[in-house]
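One protein chain is absent from this view; the other protein chains keep their places.
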Amino acid sequence: MIKHTQHYKNIRPMYVDLTPQPGEKRLLMEHVQVPNIHTLPVYESKGGYQALKKVLESKMDRETLIKEVQGSAVRGRGGAGFPTGNKWNFVPKNTDKPHYLLCNADESEPGTFKDRVILEHLPHMMIEGMIIGSYAIQAARSYVYIRGEYTYATEIVDRAIQEAYKAGYLGKNILGSGFDHEMVVHRGAGAYICGEETGLISSLEGKKGWPKLKPPFPAVEGYLRCPTVVNNVETLACVPWIINHGAEAYAKIGTPKSTGTKMWSVSGDVTRPGVYEVENGIPFKDFLEKVCGGMKGGRKLKALIPGGSSAPIMTAEEAMSCTLDYESIASKGSMLGSGGMVVLDDSRDLVQVLKNLAEFYREESCGQCTPCREGTGWLEKILHSFTERQARREDLQLLKTTSQNMIGRTICVLADSIAMPVLSYLEKFPGEFENYLQGSSNTSSMSGRVKHNG
Amino acid sequence: MAKVKINGKDFEVPTGQNLVDAAENLGIDIPHYCYHPGLSIAGQCRMCYVEQPGNSKLQIACNMKCSDGLEVITDSPKVKDAVKWSLEFHLINHPIDCPICDQAGECGLQDYYMEVGKYSSEMREHKQIKQKAVDLGEKIVLDKERCILCGRCVRFTQEVSKTSELGIYNRGDRSVIGTVNDEVMKDNYQVNTVDICPVGALTSKDFRFEQRVWFLKEVSSVCNGCSAGCNIDTHHKSGKHIYRLKPRYNPEVNEYWMCDDGRPTYKTANYDHRLTAAKLGGVELPTNEAVTTWMNDLRTLIATERTDEIAAWIHPDLTSEEITSIVKTLRDEFGISQFYSEDADKSARDDKTVDQLLKRADLWCNTQGFLKVTSALKLKLGSLNQLEERLAQAKINHLVIFGSEKNVGVQSLKRIRAALPADCFTVLISPRLQNAELFSHSLAIPSISHYEKNGTIMNWKKIEQKLGSDFRMFKSAWSVEEILTSLSQEYQRPQKEVSRA
Amino acid sequence: MTALENKKIEAPVKFSPEAQQKFEKILTQYDSKRSSLLPVLHLAQDEFGYCSDAVVEYVSQIMELSPAQVMEVVSFYTMYHRKPTGQNHFAFCMTLSCWMGGTHQLYKNFCARFGIKPGEVTPDGKFSVGKMECLGSCGTAPMLSVNETYYESMTPEKLNRLIESCRKGEPEVP
Partner (left out) sequence: MSALAELEKRSYWIGIVKGLLITGRHFILNLTGIRKRPTIEYPEKRRKYSNRFMGIHVLTLKPTGEIACTACMLCATNCPADCIHIVAAESPNPNIEKYPAVYEIDLMRCVFCGFCEEACPVDAVRMGRDYEYAELSERNFVIGIDYLAHRPQLKKKNVSVFHEPEKTFKSTVRAD
């Protein structure tokens, strides 16, 4: 009998080891170590809600607010990296239909756990960003769509919202500016697909998380066929800093194309896995050595998954020579994505890694479009029989053609999230597959460790 | 009208029309499974790929509306390869059931496999195993393995019949179609899902294993179940046996759908329900002889000006042509004045839609046509009670009964049978065996069933509808017009004196 | 006639008063009634333990939806259980970083120890197991969640200690 809604007695952030590391540049996570920063008074003492006051009390008109965000050239932190300012600008100005702002906190990309830090430690920063965003697109109502498994984070955000209501930052006529706004926490129920923009909208409409056909785009016809903007938690958390310090200050940080800082959630074979906020453009080599404490056990880096499981893989040389921003990673054939970095050392068997990912995508495919529903299942079956039963050479060609015929052939990009990595593994690590073909690989499927060198 | 460029050629199509429909009307076939003109757009099956010049990513055509300047290419090699691979994805988990599947011959996968596929599958792994032959009530059998999850039936139950009994459960390639816990479906339009299902996942129990579709020929007709007048196609095998009815698109009357009560109406046309030979008191005789014996009795009455002793019973199921030929021959030529029929006015007055889609309360299929023709020909019609009284007073010596093939007319025939005096010479003209058994002592002449007729009937919206069948199931069963014309020819021929039997 | 008209509300399950009151509150938060389906199902699962057929029937009536639409949602999301779960539902994260941390081994030992598969409950009704995909705690891999409470950086010893505390009835705080 699962009874979980009421039994949290001492609500406190669970994820705690956030000591700042050299090389980090903490804009959002500046006060994350302050005890009880998740409560309103402590957050206000650290300068919280100044941006909201600045926007609402001066009744800043919506055009300049959107221009400010566009000026900062901040890009979406959820995975697509779409400039947030433009997204806000697409919302039609003069429709009588209600507008909605949805915060995408359904963080289920394997390797990504950065949103959790904001949700548990800095919920008010996100709430402040959401109110400013709602003001910019005239949204009367906004929803925080948190993944169902984050029960702790849901409690914390729920209480933060109640505090915001009591403090007058939410509800009717906020800070006397005439702008009234409702905010609701909506719990997901365990589906990776609801992280996709239109999948989240379908889930919020009480349906299966099936992505919607685009066109029409959500900015024109999203939640309940009304204009909707879906932003990631981290993107919304950047907004208060931008309003407080101005767009130029934000644009100066990081590289011209990928401005500001990015929170990286590092896991895998590093000595200190965790969440770090670094300036965009920092070379990966420094990030690995200084911030993450180098490879665990002094091992050699074999491969890097930079931006979560849907990012194509990078060889060690590519990783060492790239800098952490959208353009450099893209030039190496991968993508920054959600910043869920998984570091793989030389003891890992990459075919097993790919098989595990294929299992994930087969389980999480929503089953709406045929290429993805059948393709993910097929890729996983091929990889399963390639590793467990008999490896065949034509499997490689089959993997290649199947993936090529899944990319760009579906309503959402889940099919691409497995097809592109498969192509990158085949192209960049053919040796791994050759081991299987010669039958010389004896890896344990338990944890993908290659047994022979311990 | 929008100017559209498809495959390099310019076309004029109504603006806003769906690209798949527009292309189909122009003879360009864009493969599609989940798109159905009567349902919402799903965009799931990813078969309707088209390439737009200047956009490397292939677009799906079913989500495109025709607008001015739209330019698409449907037969470039890139599109062909993409569609071939979409079909491959459909087929990798599809069971090889063609020998035992009723849909073989009209299955979407087979059609496009022949058009676009034509290769050997590269799938070596095990296919997904799902439930087969699930019983969804007494009308439908569901096979979850064959289902390609296009979602047409689910959208149909949600948008058209509004019972939302079907759903797609689970996720990914474990998704299955079905009702909750495979309960029985109570929807009165569920057999429509069998028609729109592109594969053999949903098959109708009534047609299960009956016949292979490539043996069947189809003929356009109209359902005689009720006054809605849904346009249908009658599927028959070389005119010998009718196997099923399928709805035909008609925007004003029934769009793409048809109710389940109209489906089994073809059964009354098949052998076991039909009067196949003329009978006189139980003895079979050729139809022309039956007509002559009828004429002999009629002739004596006409010759001795006792035409008021002759009565005729008609019903609104007759087509307008049949009624006109009855009136022309019996009334104008023979001078019979007493005509009785079902109360068409009453059934027209309290006719209303039974459910919110198609089914009507009035079970006669040509009520409006009957009223129009009888008023045009100024035919004086008596009611059933008046006929019973006159029969009771033995004023009628000669009764001509036109029996309908449906149950709805049997009630009044029974009352006539009860009121019939012994010496009255009755002639029954009906396709139905049960009516002939009812009047076993009298002369019974087999007429053709509704699905062999060629006349016009009018539905409750006063829309003229043509019955276009071109086959006759039994040589001995003539159409009403043929019977009456041979009757009048018999009348003209100089007759040697025959004493009245 | 829609499937709902001929069904009276006589499903065996019914919301308790405070659950009914919470249900009303949830309805006020959304512009369309159907949008509140997911939270209502969470509420129903807390109230009745798992989404049995009766629960699906009941939710479909109070939400004015057809049972098929509700069953679609219940069978789509992993957190709604169609079968009763044990008092402590152990959900192991099987994806990338946790898999590299060795959760498959922990999962196999756990299943072997209690002899159960996903969807089954141990005879004493205390434990049930589930394979979940990435639970968003990869930094502290390997990890699992018991009754949706996270237990991170698991080692076989910590797992055994957790099992003992769950068996006694009050799971230790992470």
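In order of appearance the chains are A, B and C, and numbering begins at 1 in each one.
FYI, contacts are C-beta pairs under 8 Å (C-beta built on N, C-alpha and C of every residue); 3 or more make two chains touch, one makes a residue touch a chain.
For clarity, every value in this text was computed on a predicted model and none was experimentally measured.
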item	value
Residue, one of B:M1, B:I129, B:A361 or B:A376, that touches the chain absent here	B:I129
Listed residues C:K33, C:R82 or C:R167, member touching the removed chain	C:R82
Hidden-chain contact residue, picked from the options B:K65, B:K78, B:R208 or B:K462	B:R208
Among B:A2, B:I41, B:I73 or B:C98, residue touching the chain not depicted	B:C98
Positions on subunit B contacted by the hidden chain, ascending	97-100, 104, 129-133, 144, 169-171, 174, 176, 178, 181, 208-210, 212, 214-215
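The working rule: only the chains that are shown with their structure count from here on.
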item	value
Interchain contact steps from subunit A to subunit C (minimum; 1 if touching)	1
Reference subunit C; chain at largest CA-centroid distance	B
Of B-C and A-B, pair with higher C-beta contact tally	A-B
Distance from the mean Cα position of subunit C to that of subunit A, given in whole angstrom	24
Separation of subunit B from subunit C, taking each centre as the mean of its C-alpha atoms, in whole Å	50
Two or more partner chains touched - positions in subunit B	168, 170-171
Residues of subunit C engaged with two or more neighbouring chains	69, 72, 76
Subunit B residues within the subunit C interface of the complex	157-158, 162-171, 179-181, 186-188, 355
Subunit A residues touching subunit B - in the complex, by the definition given at the top	191, 208, 213, 215, 362-371, 373-378, 381-382, 384-385, 394, 398, 401, 405, 408-411
Residue numbers on subunit C that touch subunit A, as the complex places them	29-32, 34-39, 41-42, 45-46, 49-50, 69, 72-73, 76-81, 85, 87, 89, 94-97, 99-102, 104-105, 108, 132-141, 145, 147-150, 152, 173-174
